[in-house]
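Reviewing the structure listed below.
A single protein chain has been omitted from the complex, and every remaining protein chain is retained in its original position.
This part shows chain A:
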Amino acid sequence: MAEVRAEMVANVWKVLVAEGDSVEDGDTLVILESMKMEIPVLAEDDGVVAQLKVAEGDVIQEGDLIAVIE
């Protein structure tokens, strides 16, 4: 099980996966917007998206849980 957490304060711009999706190491899960840049958040392990904790438009803080990959 791997938790994917936000590395910076950002807006959630796009959510590209849903709970139950299979993902591979390096796949983009969500795209954040911060520093006027689109910042992809990548899976760091192969697995299934067990939990997805953010929705488009959310503002997330550094350290917030974005997803859990199992």
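For this structure, a couple of remarks:
Definition applied: a residue touches a chain if its C-beta (ideal position, glycine included) is under 8 Å from a C-beta of that chain, and two chains touch if they have at least 3 such contacts; residues count from 1.
Operating definition for what follows: contacts and distances are computed from a predicted model.
Hidden from the displayed complex is a chain whose UniProt protein name, among "Putative propionyl-CoA carboxylase beta chain 6", "Gluconate 2-dehydrogenase subunit 3 family protein", "ATP-binding cassette domain-containing protein" or "NADH-quinone oxidoreductase subunit F", is "Putative propionyl-CoA carboxylase beta chain 6".
Among A:E3, A:E38 or A:E56, only A:E38 touches the chain left out of the display.
In the full complex, chain A touches the hidden chain at residues 7-9, 34-40, 42, 44, 62-63.
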